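Removed: one protein chain of the complex. Kept in place: all other protein chains.
Think of it as A, B, C, D and E in the order they're written, each chain with its own count starting at 1.
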Amino acid sequence: MSDRPTQYLSPEATNALQRASTATITTQLLKRGFRNTFLAGLTATRPDMRMLGYAFTLRYVPMREDLDLVDIDNTTSAQRLAVEAVGPGDVLVIDARNDTGAATLGNILAERILMRGAAGIVTDGAMRDTSALREIGLATYIRATHQTQSTARHHPADLNVPIGCAGVLVMPGDVVVGDADGVVIIPQAVAEEVALAAQEQELREEFVLEKIRAGSSILGVYPPNAATIAEFEG
Amino acid sequence: MSDRPTQYLSPEATNALQRASTATITTQLLKRGFRNTFLAGLTATRPDMRMLGYAFTLRYVPMREDLDLVDIDNTTSAQRLAVEAVGPGDVLVIDARNDTGAATLGNILAERILMRGAAGIVTDGAMRDTSALREIGLATYIRATHQTQSTARHHPADLNVPIGCAGVLVMPGDVVVGDADGVVIIPQAVAEEVALAAQEQELREEFVLEKIRAGSSILGVYPPNAATIAEFEG
Amino acid sequence: MSDRPTQYLSPEATNALQRASTATITTQLLKRGFRNTFLAGLTATRPDMRMLGYAFTLRYVPMREDLDLVDIDNTTSAQRLAVEAVGPGDVLVIDARNDTGAATLGNILAERILMRGAAGIVTDGAMRDTSALREIGLATYIRATHQTQSTARHHPADLNVPIGCAGVLVMPGDVVVGDADGVVIIPQAVAEEVALAAQEQELREEFVLEKIRAGSSILGVYPPNAATIAEFEG
Amino acid sequence: MSDRPTQYLSPEATNALQRASTATITTQLLKRGFRNTFLAGLTATRPDMRMLGYAFTLRYVPMREDLDLVDIDNTTSAQRLAVEAVGPGDVLVIDARNDTGAATLGNILAERILMRGAAGIVTDGAMRDTSALREIGLATYIRATHQTQSTARHHPADLNVPIGCAGVLVMPGDVVVGDADGVVIIPQAVAEEVALAAQEQELREEFVLEKIRAGSSILGVYPPNAATIAEFEG
Amino acid sequence: MSDRPTQYLSPEATNALQRASTATITTQLLKRGFRNTFLAGLTATRPDMRMLGYAFTLRYVPMREDLDLVDIDNTTSAQRLAVEAVGPGDVLVIDARNDTGAATLGNILAERILMRGAAGIVTDGAMRDTSALREIGLATYIRATHQTQSTARHHPADLNVPIGCAGVLVMPGDVVVGDADGVVIIPQAVAEEVALAAQEQELREEFVLEKIRAGSSILGVYPPNAATIAEFEG
Partner (left out) sequence: MSDRPTQYLSPEATNALQRASTATITTQLLKRGFRNTFLAGLTATRPDMRMLGYAFTLRYVPMREDLDLVDIDNTTSAQRLAVEAVGPGDVLVIDARNDTGAATLGNILAERILMRGAAGIVTDGAMRDTSALREIGLATYIRATHQTQSTARHHPADLNVPIGCAGVLVMPGDVVVGDADGVVIIPQAVAEEVALAAQEQELREEFVLEKIRAGSSILGVYPPNAATIAEFEG
């Protein structure tokens, strides 16, 4: 786990990603050829919070009765090891194969993750105790609520390997950004430039939006022609 | 586009449809043999608003890289032509093949549609910036949120042709009614009579509901027997 | 219908189930070998209310035009007989084959069910008038909203037979518990013991949660080792 | 079970249904207002055989561990009672909730059903031992193959009640016709007339098909105009 | 319809596409940036035949009772106009919204299409009479079999407009190639070069395959290194 890249964003990029919408970020990624970066179908339990961190991945496979209908051992379970390993700046991203037939975590583990300073939790499966989860101050993104504990469906297999989450590749250390509309994954190699370009794009779009609100047509404005660009840059 | 029928509802019918629930309207349509008129699976971004207008349809087909990964031309893109063509009393209804793998519109275009006076937007795909969309005063119905821009998945093909939206046929000029529970499409030929019959039905149901709330059984009341009908009409 | 078991829970167990979360109850059921007891994919229309009662089942089959596009007879329709038969302590549980293509009940019948004192309604299909339904004080769980009346899709077949609801077996008289996170079915034979064990579990988990909130690791605490158990029991 | 209607078709209608395609039968049902009579998504294990009989229904609900992970009792299991009750002219139609996560029958029971003289088996779930099943001379229609025995997923609930099978209402005693393309359910009340009308339709279509094969356009021929009808009837 | 491009392939390219596998063609398209060209989920009714032609598109929308439960008029129905308009070298490609709840064509119309010399039929919905269809010598690709006639579900809307078929954009005049494994759409602008490049690729792969069959490792062979390329070209 020690070689998972974190903290590589500059303060300026970090600041930019604390404000940019996930929509803007997907656009900057699309410009760079990355078409599949948004985690479709997830819901924010705390749409009032933003999330920014580095991916700490946890991979689940289907449960098997001899492995999972037994007492949980905190010293060997990949799930439990993950809970006690995440730290400040980390987002725990769980590959649950989009299977919502049982939970992937409950609120006791979520509270521990919060106490450890993690930036959030993302799962493409279900969580239990979602109503309790909403009460604690941890950005969390889930596909569904299921009250049955994870061992009824899932076996935690390993940590910090490349995973698929909601159909998107997540590498350990990728930048994970969440807002009220969902979660986007930014590959490490382009995170810095995407952050700065997103900030720039949002300034331009705010300018465009003001013109639209003032009654302008989209012609020459969105996308902007040379005159509009000059006006913006002036 | 000029021959799309609009404004054919009488003031009385318009008034009736500004109040009738979409449930009542589907019942009146069912009585006339129309079984499939409710757009299943869509969510109101503004459940506090009602929507009433005439369908302005926009049809998307799957994107293709040589057509859609290029600069958008407002003078040829069917999407952009639609945005600058809708007007007061129109509801923009988008056929996105129920595909939620990218957005169908974003908030800048939605704001322009609002500025043009349109009555609302309905898509059987996704929208981006849904949280921003909730802030503006435009009734909008979506299947999902996806932050990736529409060109990653959709190619706008044409305007004001018959479309399927959420599994329902929508003809240009059909009446579109939305409330907190969803959207119903009323074929033009029956819109006037359905509107008036819906108003009548709601009066009867309010009468029934008061009896139920007063402790009445449904027997003889729902559906009403002759005595109940006489009491209502008396 | 008269032989449907009800009221067999002791006051202590009833009290316990009025407080236990559905998550805790599924855990106690899992300990007893019942893996599939949570009704996945349903939403509470009133997440502020809890629900506790005995299952009164209603089974729908697909509609057929000669049976269902006719006037409803309250004296023969299984749906209507159910509405006038449920009473205090009953939860009406509807098997709609997870089909959300039309409603399974509307708000007039829901109000009558409320007036009869029932504890709630659960359907694995849709309801109409969901926004109106939210206004009345009846715990209700639905898969979706569809405004078209039930006869467009469903034929009510019989009452108080074993059904599947959201993929879970429901026997008439089974205990049904709902909270903001969903609904769990407790087989009659284990309901008393599950209730008491759930109460006990929640006390233990509250103790654990306080330790976690105070900064404890999960090691030795969740699951608890002998020392933690002794501390709890002390 | 004794009051399940069977053998009510005339010899002429029986003969007609032994030849008519399921496509023709759905058309005659559609003409009479029945839109939903074909069991979509099922595959014939013996496309070389036709099937004709009266529906003997068997209803499954989700399994529960205390009921189904025990020894099977042939004197109480609805599945086993059905196997020993079907007879000549019966088609066993199983409502498995379209759930293909385990089998609904295996080849030993299928062989017993064959020995009892039944006309076929239809399930909207899976069967096991499909390759063995193909070897025996019994028309069988399945959604999928799953090798796990039925008790892993299904609990047999009751016999000869109205069921849904592949989304279609099946009443005990309805006529069930199968050919290489699938299965259609004919409601008892219209079975006689549908049979005769189907026979008539096929004669007309054979006439039309010969004209098409001889190079005719469809104009005036399909559908036929007065001249074509006169030629056919002449 | 008259401006639909056809017959633009050279004899050499036509010849190449009569032999190249659809797998090879998708690879050549992918090299040119087209990622989504294969019609997933369709089955060949005649896997022994190949298909090559120019797309003649037919678009269906959801049926509506006042439009579709009436006598079919061959002079206005888009479906019937299409059947009498396709000719030699055309492939009729139907956009049925991937909806398999009724047929999109039956065998009488298919025989007429065959008589008119068309090269094949592709639908992303169902066909009826599939077993009869297999008997006639027309390459046909379907998603499923449904015996109910198309008007129960579909309304034919228009001809030779851009459509989506099985999730892929099909422009009128695009090249359509089918083999036992399925159907690929080649955009007109690249059809000539893709055809020739596919032919070249298959020669190379046959060379590679022979080495593999002779016991070679894939190292240096697949993909080929300079030595292998030289050996092939030598």
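Here is the rule we use: a residue touches a chain if its C-beta (ideal position, glycine included) is under 8 Å from a C-beta of that chain, and two chains touch if they have at least 3 such contacts.
All of these numbers come straight from a predicted model, not from anything done at the bench.
Engineer: As a test of the contact rule: which chains in view would the missing one touch?
Structural biologist: A, D, E
Engineer: Out of D:R4, D:R32 or D:R112, which residue would touch the omitted chain in the full complex?
Structural biologist: Considering the complete complex, D:R112 is the one touching the chain left out.
Engineer: Of D:P5, D:P47, D:G101 or D:P223, which residue touches the hidden chain?
Structural biologist: Missing-chain contact among the listed residues: D:G101.
Engineer: Who touches the missing chain here, A:V161, A:L203 or A:A230?
Structural biologist: Result: among the candidates, A:V161 touches the missing chain.
Engineer: Give me the subunit A residues in contact with the hidden chain, please.
Structural biologist: Touching the missing chain: residues 33-36, 61-67, 97, 99, 155, 157-158, 161-164, 167-169, 187, 189.
Engineer: In terms of residues, what is the contact footprint of the unshown chain on subunit D?
Structural biologist: The missing chain touches subunit D at positions 71-72, 74-75, 80, 83-84, 100-101, 103, 106-109, 111-112, 115, 128-132, 144-149, 152.
Engineer: Spell out the interface residues on subunit E facing the chain that's missing from view.
Structural biologist: Those residues of subunit E that touch the unshown chain are 21-23, 25-27, 30, 35, 37-38, 40-41, 47, 179-182, 184, 205, 208-209, 212-213, 215, 217-220, 222-223.
Keep this in mind: only the chains that are shown with their structure count from here on.
Engineer: Could you work out how far subunit A has to rotate to sit on subunit E, using CA atoms and steps of 5 degrees?
Structural biologist: 180
Engineer: I'd like to verify one number: the distance from the centre of subunit B to the centre of subunit C, where each centre is the average of its C-alpha atoms, in whole angstrom.
Structural biologist: 33
Engineer: Any idea how many Å lie between the Cα centroids of subunit B and subunit D?
Structural biologist: 39
Engineer: So, what's the distance in Å between the C-alpha centres of subunit D and subunit C?
Structural biologist: 35
Engineer: At least two other chains touched by the same residue of subunit E: list those residues.
Structural biologist: If we look for residues of subunit E contacting two or more partner chains, we find none.
Engineer: Pick one for the touching-chains graph, please: line, ring, star, complete, other.
Structural biologist: Drawn as a graph, the chains match no named shape, so other.
Engineer: Chain pairs that touch, all of them, please.
Structural biologist: Touching chain pairs, listed by label, are A-B, A-C, B-C, B-E, C-D, D-E.
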